[in-house]
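Every protein chain but one is kept in place in this view of the complex.
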Amino acid sequence: MGATRTPSNITQGSKAKGGIGESTLRPDGTLKVTGEFAYSSDMWHEDMLWGFTLRSPHAHAEIKSIDTSQALAQAGVYAVLTYDDLPTDVKNYGLEIQDTPVLAHGRVRHHGEPVALVAADHPETARRAAAKIKVEYVPLPVVHDEASALAEDAPLLHPGRDDHHAGHVPHPNIVHRQPIHRGDVAAARARADVIVSGEYEVGMQDQAFLGPESGLAVPGEDGGVDLYIATQWLHSDLRQIAPVLGLPPEKVRMTLSGVGGAFGGREDLSMQIHACLLALRTNKPVKIVYNRFESFFGHVHRHPAKLWYEHGATRDGKLTHMKCRIVLDGGAYASASPAVVGNASSLSVGPYVIDDVEIEAVALYTNNPPCGAMRGFGAVQACFAYEAQMDKLAAELGLDPVEFRQLNAMSQGTVMPTGQVVDSPAPVAELLRRVKAMPLPPEKQWETAGESADVRALPGGLSNTTHGEGVVRGIGYAVGIKNVGFSEGFDDYSTARVRLEVINGEPVAIVHTAMAEVGQGGVTVHAQIARTELGVTQVTIHPADTQVGSAGSTSASRQTYVTGGAVKHTCEAVREKVLELGRARFGSYHPAWATAELLLESGKVVTDGGEVLADLVDVLEGEAIDLELEWRHRPTEPFDLRTGQGNGHVQYSFAAHRAVVEVDTDLGLVKVVELACAQDVGKALNPLSVVGQIQGGTTQGLGLAVMEEIVVSPEAKVRNPSFTDYLIPTILDTPTIPVDVLELADEHAPYGLRGIGEAPTLSSTPAVVAAIRAATGLALKRVPVRPEHLTGT
Amino acid sequence: MDFLRPASWEEALAAKAEHPTAVPIAGGTDVMVEINFDHRRPEALLDLNRIGELREWEVGEETVRLGACVPYTRIIESLRAELPGLALAAHTVGSPQIRNRGSVGGNLGAASPAGDSHPALLAAGAEVEAVSVRGTRMIPVEEFYTGVKRNCLEADELIRAVHIRKADGPQQFSKVGTRNAMVIAVCAFGVALHPETRTVRTGIGSAAPTPIRATAAEEFLNSALEEAGLWDSGQIIPPAVARQFAELVSGAANPIDDVRGSAAYRRHALGVMARRTLGWTWEEFRGNERSARCA
Partner (left out) sequence: MRLTFTVNGRKQEADDVWEGESLLYVLRERMGLPGSKNACEQGECGSCTVRLDGVPVCACLVAAGQAQDREVVTVEGLADFAKQRDEGGSASGTSLDEAKRWQSKPGETGTAAQRLAPIQRAFIDAGAVQCGFCTPGLLVAADELLERNASPSDEDIREALSGNLCRCTGYEKILDAVRLAAARSEEAV
């Protein structure tokens, strides 16, 4: 290869022990603050070309013809590709259902669907060429909601479906349906003193990761391709990419580049196949970088949802039953829709004990933008609705909303609607107690020593809309439950390769996994685990690539659990090898080699009594121990398609929030004053990172509560694909976020840890909305809450 | 695309005359977004950054002659006393980075109804100094806006400066957005008291095809204040008068439903902002009157 800019090893020593439980600093921190960390959009290669994607302006249309001749004729253009140029019979991809065309064929099913590709010597050349591609479209009627999707004459998004859900869904425009029945709802309903029902709606949220979809594909001399990419799961990408290229997987060599956030939005492919196709066609390196406008079309979003709930309770505040129906809009392609349905249905009851339930969740195929994974998927939508119901019930019963929740809170031993027994700590009541016990923020923080108000502390902020007029404070609570890891019988394993050797007279552990570091701090934790298990200080994190086995996805709050588990497991095996070597070399010198429990600490083999037996350097004696092992958590089961019964989840994760908001009730503007969180994390491997995850997840929930929504027109067109009109919280919208971390070990998990990334995103949204309801007295059944909702306009 | 880099104002006028389709670029905060997102491909860009005088201002007897490219940050830092309404409006523009580059001249050139400076200019009273090789004309800001993102500049004209009346009384500016910073106006309102002429002027942003004054509201308030002798007495404005003023401001707007907000909300919010900002300015006026009397 010529001059390139690509990822490299990161080595970190540690002054402290740097093991688990310490707030070790990120090994990539220095590279990230100096601007040297190589993100996928920073990849660079001599002679590289720029790829560009031509996208559909229609949400649903037939493609009559595509004429690329003028584009090809333009100087500086090296290739223009359409469906007809795909090299093999495999022309679709998909996470679970291969329904997504690499390039549109005969029909486009959503606004922004890729239709053609251009490679040129400058991005502007590529754009101008793309503008010269003539595509003849004939618009088709649009399916945009449940009624239009299931109407008698509804156009079918995917006629002739033969995927594994096709057989059990009631309509071909339903991707997947999961009912759950448990107990006797009719009998339980008869016992209820109060019954509360409601219809709720969640808008389409975007992951809005800051690093746009991007990467570099470099053709290899062997006919293969090297792909530098930002993704959440290298091997899942590889499984989808290689067949389309007609290459064996080993000829598609993938390396993880710096990932500028993900939050679910990089589970699906974006430009990966496109860059490879252009590179292989032109035999030149090809870089593709989406701009923000394109990024909104380049990845799936959070499923918008409509949710109908009914709950009953006895006068003394015990829940009797729950019925719900959850309709998720999956858009044009399946993406993660089946798993979203699984989560939404199985977690729809929330962290409460309700023995009698009737649940149904479905995901639709429509011509809306495809929706898939986003932090907390399925559970986020349900949590907004069931927590609204809890407040309604508490009000109906005249009970304190927190006490009412505590009265019905689940705990270890609770049976979920799926029949699964929760077999590790579930401190729901305790989390609520803790979050309620935190001191409240002072009133009227906008008041200053002088006469004028500090507008920065008021609703509207710098826009100077109030100096205190119309401002009312409200407080709200919420709690949520999220599954950790891939569920429903998925073989959710990870792989770690660990090499222990002496370099420059010092033992060094090299940890190599395919785990996508997307910012969560997995690389920090891997180094900590290696230090703890192998007693070394120097750890090198090898770039993640496909030269090592799959790590599974950086999603579902699973990586510290599963790849952390794999690193621990492999380190333990490496340690055993070290001890074997030690016994062989030094066993005859000291009886403890045979009799004592041996540990590796500070570069030495020691007994559990603390006696030093040998230096690691001497034990290894120039030899390297190098193992690559897989590790899996307890197996799960699929949910029964009729009853929803099954031990579907690995682990559950819980967080509770208290929101304090100030609402300008005249203008309908909201300032979140404080958003306190209490979460059980099992074991905080890195407390600093744990708090950072909780604060970040909390803020994304805040965004959904008060501002974030992709607005889709009735014609299924995206109306706000930019950061000018898709708003995410700024630092002036984000309050202080005090965090109370509880550590109750889960005995089934490595170090007792609990996956943490998603739970705080769940309860944040309903807590903020509950606080707005408390301030305004309005019902507020939809998020994001808009000024129009608060002012009746 | 050409990139024209005039080193002086004269060169800039000559270049604009020679390349009438050239798009002037100063802070780039509008033009570059359109170029980056491929929404616009002008034949030429006319860079105004090298012309130092455009970043200068002169405080005169009656007006401030504000160079077209004076960044918002400088207005906030240096012209708060002379142009309080514009300084408040400038503070709501984008982010610190945007305020370091964006300017009133750019806002006028883009003529977006959502431009933050327009309501403040309308309320204060301002004239646009439009110059070409043919000469200079002064355009009252009310007449400058001709449609959504359209203004009355001729193809060979550039904005040299804006002449804004110095404040002779309190001024306020409010804008509604769905975020507490870095947000485009859903709608905005500016008000300026002019005790010397015993008049009140207003400006409405983002609630009609162009920025507008709420003239009926102004006329109503002017006569209500006069009839009740409030300019002299410094008494509070009766709530019924403030309410009527607010209703007339709402009524002056001609908003649309769009992705940023509904027409109904815009009308409602304008009424609230009109009532509040009038209250703030009048309180400040009364306070000044009181302290003047005390002194």
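Every chain is named by a letter (A and B) in the order it is written, and numbering of its residues begins at 1.
The rule is simple: a residue touches a chain if its C-beta (ideal position, glycine included) is under 8 Å from a C-beta of that chain, and two chains touch if they have at least 3 such contacts.
Only a predicted model underlies this, so the values are computations on that prediction, with no experimental measurement involved.
Residue-wise, the contact with the chain that is not shown comes from A:691, picked out of A:426, A:556, A:581 or A:691. Touch with the chain omitted from the figure is made, among A:57, A:246 or A:261, by A:261.
Within the set A:117, A:462 or A:783, the residue that contacts the chain not displayed is A:462. Contacts to the hidden chain, counted on subunit A, fall at residues 3-13, 23, 25-39, 41-42, 44, 122, 124, 207-212, 258-263, 289, 291-292, 454, 456-457, 462, 518-521, 540, 688-689, 691-692, 695-700, 722-724, 728, 730-732, 734, 736-737.
In the full complex, subunit B contacts the hidden chain through residues 1-3, 5, 25, 27-29, 31-33, 35-37, 41, 44-45, 47, 49, 94-98, 100-101, 181-182.
Basically, only the chains that are shown with their structure count from here on.
Each chain gets a centre from the mean of its Cα atoms; for subunit A and subunit B, those two points are 43 Å apart. Across the complex, subunit A is touched by residues 33, 36-38, 88, 91-92, 172-184, 186, 259-262, 264-265, 267-269, 272-273, 276, 279-280 of subunit B. Looking at the complex, you find that subunit A touches subunit B at residues 127, 291, 293, 456, 459-467, 469-470, 666-669, 671, 706-707, 711, 719-720, 722, 724-725, 727, 729-733, 786-788, 791, 793.
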